[in-house]
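Not every chain is included here, but those present sit where they belong.
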Amino acid sequence: MAILGILCTTGPYQFQNIDTVIEITKSALKKNHEVQIFLLMDGIYNPKMDQKAKEVYLKKKPVDEFLKELIDKGAKIVCCGISLITRGLDINGSDYPEGVIIGGLEELAEIIENSDKFISL
Amino acid sequence: MAKILYLIDKKYGEEGLKLVKAVNSSGKHEIGVILIQDGIYLALREKKQIFKLVEEGISFFATKKDVNMRGLSEKIDRTNIKLVEYSELVDLVMEKYEKIISYV
Amino acid sequence: MPKKVSVLIRHPPFGTIHTFEGLRAAAGLFSGDHKVTVIYLGDGVFSAIDSIDKKYLEQILATLLELEAKIVVEKESMEKFQVEEEELIEGLEVRKRSEIAEILVESDAILTF
């Protein structure tokens, strides 16, 4: 049982990265590892609530719901506050489901400190 | 000596392979390379080089799901590259290897 | 426990925001007392050229150098793109690929931009 840190800098749908983050996190949690994710740059779009990916052509579960489930299963998800206010999202978290943490780079520093392994996607 | 895993996820991951070779040439480490997402295409474009690196003792992995989505299961040379589930990737990252180099 | 962290810069400076965000992250990591090395690699060498518009980068580069972050540029990438040592931003050091590879192997975490 160890801690996995993940950095993701891309948003949902346009790039596959967050799908891979979700896959890896699900598997890691199942194996009783701890997972701490830092979302930077466009990465902060991923937990945006009300994504309607199920209703449109994609017909799949939206990224925000996946991330909410990961949080419920114990994953820590931190969004970079600077990145999100730059892009017009609410610093108070009204765009995000409960449990998403809004933080600074000191949180990234802390995740790196906590992690036994770290990957960038 | 360390056990090092390279994670390559971009279709132009040649720079990553160069780093793998540079580390391998020191002969000090045990090296694995795992291709994910569009990194899979590297297995097509760098077939010969990967064959050579496998001969030199480097382990190559690719995520089965990414290979299958891309319709490449017949094109990937399984004698050189081992297909793994994402759950096995987690074991490689968390247990089998000590250092992870995400060259993404 | 503070760690050895490498921040890889792999993009040219202006087509995307990666270079800037990579340097910003590198500076941010000092809050955790981590030992940070910034590595310009591949297309990233175009971000290490002194003649680029440093409007968004100057301040953060100065901070990084003040914090004694090591900032290195891969020699082989410079050769590939015909960038000379004299063209680099001051304070940046040139390292061979084999040295870069060792820095990466000794890192506890790698952030790729």
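So that you can tell them apart, the chains are marked A, B and C in the order they are listed, and the count of residues begins at 1 in each.
Just so we're on the same page, a residue touches a chain if its C-beta (ideal position, glycine included) is under 8 Å from a C-beta of that chain, and two chains touch if they have at least 3 such contacts.
Predicted, not measured: the structure shown is a model, and the values here were computed from it.
The stoichiometry of the whole complex, written in the labels shown, is A x2, B x2, C x2.
The rule is short, and it goes like this: only the chains that are shown with their structure count from here on.
Taking each chain's centre as the mean of its C-alpha atoms, chain A lies 25 Å from chain C. The multi-chain contact residues of chain A, meaning those touching 2 or more other chains, are 118, 120. In chain C, the positions touching at least two other chains are 108, 110, 112.
Chain B makes touch with chain C in their complex at residues 2, 4, 15, 18-19, 22-23, 25-26, 29, 99-104.
Only residues 1-3, 5, 17-18, 21, 24-25, 27-32, 34, 108-113 of chain C touch chain A when the two sit together in their complex.
Of all residues in chain C, those touching chain B in their complex are 8, 10, 41-42, 76-77, 97-98, 100-102, 104-105, 107-108, 110, 112.
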